[in-house]
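Below is a structure I'd like to ask you about.
Note that one protein chain of the assembly has been removed; the remaining protein chains are unaltered in position.
And then chain A:
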């Protein structure tokens, strides 16, 4: 910690003081050397206070002064607008081709097969969701886990962890940092490893036919292990709880019927949350993202409109002048 402060101080001091030193050298030392030079030359009439005739001191540094004109500005706007529209179209088409299937298994609606699992008193609950795909999902298909209305960005929640402990420092295993409170010691006053709200609120649902572990090791990520028909699972990130993803490296083609068996003991109803499983394939830009393409199209069109407005203004401004 103090090393960082030290580095930071050094850097900042350097930047700020550098300019002062520069000026000082320029005004004093340089003048003094002039003085010495003149003394050697025995030219008392060549004065020491005479400013130096350099491009810098006389503010005559060679410089490039671009002079913009309507002839550059308006076509520039048109070009940028066209470029944005082009990118927007590409993004939009790409995003449109990505196929997504969302399966809500919260069980709020009574029609949902998982509604029986909403009762918090039910310790073990298995529900099955049957879904079918109208169109073929091109591979690779990823499976995401979705949880909505969960404020994982809350600062107290986010900082409630001990980085040193997670890094593996054994000292912190015995005495977790104060950031973890109240998830630092359990009711028997034993240290919690990993400590903090983050690690102790892991999603702990289990998919059927899967051998599922809620993470309790050093890295506070979820590890889900696959069995058939999904070949392999990936690591996930810790902070973004709302969307975790599970990548599928390979995909069988044809109509896919997936029987999902989920153990629903992660209560979300209390905060109006939803639990979802999302199946999606990806493109070069990742998952489905309509916003980006549309935003590009809107901004691009705006540029074109602007350039037209400018053209009108320019014409109105210029022609009376020519008359």
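To be clear about the criterion, a residue touches a chain if its C-beta (ideal position, glycine included) is under 8 Å from a C-beta of that chain, and two chains touch if they have at least 3 such contacts; residues count from 1.
Simple rule for what comes next: contacts and distances are computed from a predicted model.
Look at the chain that isn't drawn here: its UniProt entry, checked against "Proteasome subunit beta", "Phospholipid-transporting ATPase", "Armadillo-like helical domain-containing protein" or "Complex I intermediate-associated protein 30, mitochondrial", names it "Phospholipid-transporting ATPase".
The chain that is not drawn here is touched, among residues A:99, A:115, A:164 or A:301, by A:164. Although one chain is not shown, part of chain A still touches it, namely residues 1, 3-5, 8-9, 11-13, 15-17, 19-20, 23, 26-27, 47-53, 57-59, 61-70, 73-74, 77, 80, 84, 87, 91, 144, 150-151, 153-158, 160, 163-164, 166-167, 169, 178, 182-183, 197, 200-201, 237, 239-240, 242-245, 267, 270-271, 284-289, 291-292, 295-296, 299, 302-303, 306, 310, 313-314, 317, 321.
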